[in-house]
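Sharing a structure here in structure tokens format.
On to chain A.
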Amino acid sequence: MTNSMNNLELVKKVVTEAVPVLKIEEVDKQQLAFEIDKRDVHHVLTVLKTSGWKQLSYMSAVDWIDENKFELVYLVFNWEVPVYVQVRAKIDRVNPEMDSILPIFPGVKYYEREAHEFFGIAFPGNPDYHKQLILEEWDDIPPLRKDFDPEAYSDRKFPKREYPADFSVVDPKNKSIEKRKERKARANALRTGGKEQ
Partner candidate 1 sequence: MIINVLVGIGIAFFAFVLQTSVAGLNRKIVGRLQKRIGPRWYQEFIDIFKLLSKRSVSHGWIFDFGVIMALGGIIGTAMFMPITSNIVAFQDYDNFFIFVYLLAVGMLGMAMSASGSGNPWASIGVMRALTTMLAYEVPFLIVVLTIINLSGTSSMTGIQIFQQTAGNNWFILALPLGGIVGFIALMGMLGKKPFETYIAPAEIASGPMVEYGGKQLGMLFILHEISVWIEVTLFVHLFLGGATNIFEFLIKYFAVYTLANLISNVNGRFKIDQVVTFFYKWPLLMAVTQAVIAIYFGWVI
Partner candidate 2 sequence: MLSTKFTPATKLSKAEIDRKWWEIGDFFRRNSLWLLMYCTGCCAIELPPAMTSAYDMERLGMGPMATPRQADILLVSGYLSLKTLRRLIYTYEQMSEPRYVVALGSCPINGGIYHDSHAVINQLDQYIPVDVYVAGCMPNTEAVMNGFVDLMDQIKHKTANGWKKYHANFEWYKENQRNSLGEVDVHDEFHE
């Protein structure tokens, strides 16, 4: 039996032998994250796939607007060794582009379409990446970019209910708030002997 520590070591060994790793992060006992260069992604994913990480669980992107970068995250899983491996790679935020990993993991087809839709990343190599998937008839910048303002979009696109200026949810006949204030003041007056009002 191998324990989880050995598993993590195994993964580290596999990945570091394959490509130069910029940063390693232990997310938890069963998850390891490797930050690598964009060009090494295909290689490391191939290595991982041949050493047992056969399932691509998820692929998405993170918008680091301060660094002006997108970070792509590939999450792969092994059914023999219970460790998730995250492979992270940063790409430019301006004209973002990343070669598709479709030949390695065919299941990435829809994740890449989703990432294109929500972040605007292009995936040459995936013939369908530009097709719409979730957002139907979207007409603005991709919505999960940090510079997108959902509230402005909502105000612009969806009519809001107009409430009159004197609209109030408070019932004018309901005096319970005033009464509570009064009660509090009276109690306070009693406690302090009327000195502090």
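As a selection rule, all candidates are chains of the complex that A comes from, given by their letters.
By definition in this document, contacts are C-beta pairs under 8 Å (C-beta built on N, C-alpha and C of every residue); 3 or more make two chains touch, one makes a residue touch a chain; residues count from 1.
What you see is a predicted model; the values in this text were computed from it and never measured.
Participant: Touching chain A in this complex is which of 1 or 2?
Facilitator: Of the listed options 1 or 2, chain A touches just 2.
Participant: Help me check something: in the complex, which residues belonging to chain A touch candidate 2?
Facilitator: Those in contact with candidate 2 are residues 131-132, 134-137, 139-140, 143, 148, 150-151, 153-154, 157-161.
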